[in-house]
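Have a look at this one before I ask anything.
Just one protein chain is left out here, and the rest sit where they should.
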Amino acid sequence: MTEPVHRTLGMTDEEYESVVRVLDRTPEPAELAMYSVMWSEHCSYKSSRAWLGRFPTEAPWVVVGPGENAGVVDLGDGWLAALRIESHNHPSFVEPYQGAATGVGGILRDIFTMGARPIAVWDPIRFGSLDQPRNRYLLKGVVAGIAGYGNAVGVPTLGGEIEFADCYSGNPLVNVMALGILEREQLVLSAASGEGNVAVLLGAATGRDGIGGASILASASFDEGSGAKRPSVQIGDPFEEKKLIEACLELYERGLVVGIQDLGAAGISCATSECAANGGMGMDVDLDTVHLREHGMTPGEILMSESQERMLAIVRPEDVAEVLALAEKWEVDASSIGTVTPGGALRVFQDGALVAEVPAASLSEDAPRYERPRERPAWLDAVWADAPDVPDQVDVAGALRSLLDDPALGDRSWIYEQYDHQLFLNTVVGPGNDGSLLRIKGTEKGLAVSTDGDGLRCRLDPRRGGARIVWEAALNVAVTGARPYAVVDNLNFGNPEKPEVMWQFVEVVEGMSQACEALGVPVIGGNVSFYNETGGVDIHPTPVVGMLGFCDPMPPRAPRLDRAEEGMDVWLVGPEHLDDFAGSAFARVVLGNEGGRPHDADAEAGSTVIAHAIQLAGWSPVLHDVSAGGVAVALAEICIRSGVGAVVEAADWRELLCESPHRFLAVLPPEADPSDLSPIRRIATMGGAAIDFGRYGALPLTEATEIWRNALPRRLA
Amino acid sequence: MKVRVSITRKAGLSDPEGVETHRALHDLGYDEVGDVHFGRIITVEVAGKDAAEVQARVEEMCERLLANPVIEDYAVEVLG
Amino acid sequence: MKVRVSITRKAGLSDPEGVETHRALHDLGYDEVGDVHFGRIITVEVAGKDAAEVQARVEEMCERLLANPVIEDYAVEVLG
Partner (left out) sequence: MTIAVVVFPGTNCEHDVVHALGVLGVSADLAWHRETDLAGASGVVLPGGFAHGDYLRTGAIARFSPVMTEVARLAEAGCPVLGICNGFQILCEAGLLPGALVANRDLRFVCRPIHVRVESTDSVLTAAATVGDVLRIPLNSYEGNYVAPAADVAALEEAGRVMLRYCDPSGAVTDPANPNGSMNAIAGIANAAGNVAGLMPHPERASEEILGSTDGRVLLESFVAAATAIPAGR
């Protein structure tokens, strides 16, 4: 017995019935292909949509909130910033280089679709243990792919993060975030208004890439049987994208487009239907005019192709010639493929015959919505009961040795030195610090950005974990002098058809929402990646936050980790520690424990500490937030980067190694007295050739440096 | 023995280098040029007496390291 | 006609890809592997009837564009 076609396309019988109801007839093959992709989890958010409304999305500075290709905020004086995050998890597992490369390409298109010039990329990534060759291969391939595409397309990669855990072995996470800036007049949206306007397809030729493809793949579990669903891998072409960026930016500058949309999942069918639906219009599309890379493509294949580096611009008829000429100047292929029509129908023709006719809006608006069952995982109580068994006394220097050797805590320069992180001459604080800080030339304004996630802590308590990553990201931008301004999020989860996973999802959304509300920071966009499971095992619930911070003016000399000097004092700013070891690096690396229940964020303390950080950033040589590895690792990073030791005078070992939230270190000149910035206390003095914890031992600086620098390279050699 | 491995991208996948080189050849006036495709050759010196055995070993190297079977095809020729 | 161009680095000039691949093969236990050299293959579809003429044209393309004579050697085979 052969399976009905809709099932091979990943559609349930009920969903198929809805298509029949919408059309009031049996769908043609091309139509079924369109619905199957547009109604996939990846495109329709059918399992998550009900919950995403919880996020606070409003603030006076929000220009474009969630729903468009990227969120946009106002920076004053006519300047806007656009931010967006996406996942490319499954494609990167199939082919790490191209998967990651095309992830970068896709996220950049989301930015310049808004009219913005992309100015920076971040890459939060997660893998299984580097003990396994396959994971080393994946990490190297992903980093090379991000470098290969990002560097060549000419957009610097300013940071990211990396975690390792077994749950990512069969399912690495590759998220990418991009930032753009634009002047207000250049903002464009994806609405096709105006009957008779022309849809111009710009960019690469259309081939059989990712047919039935990337989006379906990202909407189903990944197991042995999924070979059949495997799309042909897409090959990224950064050169084509670079030309496309320049061509589109010039189109906007000359006011030649009415609306524009990038081609991502579901290719032409998605772009045409969304443009039409957003403008309350319809569109006639002629597939014979699409520039094809391969012979004999069916209408369904052309419509669904996920070939990279393509854009769909909506242009007034009288401007078409100028648009085509401009494309030619930039050596970008372009052709008119459609016309905006009244009435809301998307009609597709090939060889003069009508091959599909659907209500454009139905592809997105009539998509199914599921409120899937939720249930708190039964295993959680046992996990909480398995709290780290913390000893009375610890050799902090010894523990630090192990922590600095952890691949997620050691030096990440092996990664970020493969990325151009200086192009455009905006990078005031680059990777290797907490947040990166970019200047906007010709203004006093600065943008700070950090990406943060914490799979383990979110597994232990998704609500608290979700809140804490938001607070951590906020502090990471605050230590560069910027105030938290907007958030994008990437929610990487397991199979939503499992009630435990849905419960985790909803808890995370709640925790993140509470933190954003307390901070007064709007969520301006995001992405959901479900079905991150292999062989029935789900990944940790892994939300990733991208935090945009803003300052105007920028600090005259923003703090950096490498500016500590002999004789300076080290102050610990933040509330008393809470003995918070659950999910800490110390528990994981030194005690081998991954249980317990982490403490919650404290909105009041968090806000105070962020205000202190912003104030101190105006004049402190070094500020560094305390996160994985606690005060001990934070201090060690300052010592290593500045090339000077430290003597810790007053601190309990628990204070040094636990990971209570809302704390940072400030290294200040000896004459400074910041004690009015309570809660604050002096804990160490910079100097000497060791990181000296007194009765808890001392680690020679040279040794610490050696261990830290080699943590990643020695595992990848 | 000297072995030549030829690695080419699987049919149907895009080949940006080929496209750009095609464009450049036409700019230089070589209008007779049609499709251009890029690949790699790796020549490997392998100690061994038996050609069939060497062939099998190098094919294994291709699967494991030299080629990326997800996007590439390879051919191994033992040149002797 | 289909033409295969093989381009290899001139002997004596450094070939980082070859060196690195040699190292990686040994790491994987292929101790029988000696020298490894990297090169590119470019296959070009050329309109033309006369093999010798096509060969000459493609050699010219190599001299002008496809190879860098300072550091590379090339070989042109008309496959027909």
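Just so it is clear, A, B and C label the chains in written order, and each chain counts residues from 1 on its own.
Here is the rule we use: a contact is a pair of C-beta atoms (placed from the backbone, for glycine too) under 8 Å apart; a residue touches a chain by one contact, two chains touch by 3 or more.
The model shown is predicted, which means the values in this text are computed figures rather than measured ones.
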Output for the hidden chain's shown neighbours is A, B, C
Among A:Arg126, A:Arg439 or A:His612, residue touching the chain not depicted: A:Arg439
Would you mind spotting which of A:Ser92, A:Thr113, A:Asn151 or A:Ser529 touches the chain that isn't drawn? A:Asn151
Per the definition of touch given earlier, which of C:Leu13, C:Ala52 or C:Leu79 contacts the omitted chain? C:Leu13
Touching residues of chain A against the unshown chain: what are they? 144, 147-148, 151-152, 154, 237-240, 242-243, 330-331, 413, 416-425, 427-428, 439, 441
Which parts of chain C are in contact with the chain that was left out? 9-10, 12-14, 16-17, 19-20, 65-66, 68, 70-71
Quickly run down the residues of chain B that touch the omitted chain. 16-17, 20-21, 24, 27-28
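Here, only the chains that are shown with their structure count from here on.
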Between chain B and chain C, what's the gap in Å when you average each chain's C-alpha atoms? 10
At what distance in angstrom does the C-alpha mean of chain B lie from that of chain A? 36
Where on chain C does chain B make contact in their complex? 6, 8, 18, 21, 24-25, 28, 30, 32-48, 57, 61, 64-66
Counting only contacts in the complex, chain B reaches chain A at residues 9-10, 12-16, 19-20, 23, 68, 70-71
In the complex, chain A residues that touch chain B: 94-95, 97-98, 204-205, 207-209, 232-235, 237, 239-240, 293-294, 307-308, 331
